[in-house]
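In this view, the complex is presented without one of its protein chains, the others remaining in place.
For reference, chains read A and B in written order, and residue numbers begin at 1 within each chain.
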Amino acid sequence: MKNGRTFIKRVVLDYWPYWVGGVLLGILNTLLACFDKPWGITGNIAQWGLAVCRAAGGQPETWFYVWDEPLKLNFAELLFSRGTVINLGVIMGVMLAAVLAAEFRVKKVKSARQLALGIAGGLLMGYGARLALGCNIGGLVNGIASQSLHGWVFGLFLILGAWAGSMFMKYLVSKNGN
Amino acid sequence: MKKNRQKRLSLGVIGFITAFGLAAFVADKRLLVIWGIGIALGFVLYRSGICFASAFRDVFLFRDFSMTRMVIILTGVSFVGIGIIQAIAASRGLPVTGRIYPVGFHTAVGGVLFGFGMVLAGGCASGTLQRIGEGFILFLTVLLGIAAGSVLGVYHFSWWVNSFFSTDAVFIPDFIGWIPGLVLTPVLLGGLYLVTVAIEKRKR
Partner (left out) sequence: MAEIKLDMLGEVCPVPLLTAQKFIGEMKSGDTLSVETDYNRTVRNIIKWCDDMGYDFNIEDKDDGVWLVTIEKK
């Protein structure tokens, strides 16, 4: 089974080492910071949620919040806002890299359990990111990089949450017959 | 060897990127640059296989710190870049830029919930976008979950801030001075990096 090693050379080493990715993301993040603010993701997703909420008759504009970019609740305005352009750009950039390598594939939902975990995880992430004012990138990386205390506090408690989640996942897999 | 297998898909993706880029340019010229940076971010995320959830989860599950070190490197490079921008702004008497936000009990609660959620879902916010781009149907529902959770989070935010300890944004150099701040962050990041190397060495 030695040709496993040759396979790495042919395809998997085409993947860039993590540190190269880290350095490049840091440079791109700095470029974004030249345009007003460093990289952030969830603030924009929250604004889409609020826009839907307002379209359904809610009044989210009256809720107190610290926004990282101006609150836009009109779908057309939101589509061509900085946050949406970055988020959609990330999705399309990933897709571009995948199709160029002929690795793109529509991946079906595996099981009801996976779907339930995904929705629960999404809800917790959305709620948590809004309380903490940022996600891994906007809160942790850029909080620390901007020398804001909240980045360090967020990171510390993030580790706690990730530990609990890891133990939970380990328990689920050990219990499941799969 | 297998370069041409998804040629038509590739052309479709490139077509969409061009079309949206033009639309963004018409809306606001700066958006075209932002669009380009977004695409580049996605490309790098995929090619280098970056996953922020893995940086915290795999430490506990597999004693694997390789992604943790990536996050530390990314933070370090960003610290240098953003630090320069902040210094230029400060020297011109402009307000300091970056992501500097209030901190308090809500930060801690948010951190725990976010950390738990990203492990359950199998990807954090950037991971969700990344996996949507790779074709995971599942992560469209995760994205909807993030949006719905965010609405609730914004709605409850004032309650958390008013009911528990919270303080205005703490910009570390305001408290310890510019020079100590410029020393403290790299020392802490470098220390963490060395800790991850030491733990991994001990396991072997």
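The rule is simple: contacts are C-beta pairs under 8 Å (C-beta built on N, C-alpha and C of every residue); 3 or more make two chains touch, one makes a residue touch a chain.
Quantities reported herein were computed from a predicted structural model and do not represent experimental measurements.
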Report task. Specify the residue from the set A:104, A:127 or A:154 that touches the hidden chain. Result -> A:104
Query raised in the report: In the complete assembly, which of B:14, B:33 or B:61 touches the absent chain?
Result: B:61
**Report entry** Residue numbers in chain A that touch the chain omitted from display
**Finding:** 1-4, 7-8, 11-12, 15, 98, 102-105, 107-110, 114, 166, 169-170, 173-174, 178
Report summary line: Where chain B meets the chain that is not shown, the residues are 2, 5-6, 49, 51, 53-54, 57-58, 61-62, 64, 66, 119, 122-123, 131, 134-136, 138
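In the analysis below, only the chains that are shown with their structure count from here on.
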Query raised in the report: chain A to chain B: how many Å between their CA centres?
Result: 7
Query raised in the report: Once bound in the complex, which stretches of chain A touch chain B?
Result: 10, 14-42, 45-46, 48-50, 52-53, 60, 63-66, 68, 80, 82, 85-110, 114-115, 117-151, 153-170
Query - Residue ranges of chain B touching chain A (in the complex, touch as defined) - result: 1-6, 9-10, 13-14, 16-17, 20, 23-24, 27-28, 30-31, 33-50, 52-53, 56-57, 59-61, 66-67, 69-86, 97-103, 106-122, 124-126, 128-130, 132-139, 141-158, 160-161, 169-173, 181, 185, 189
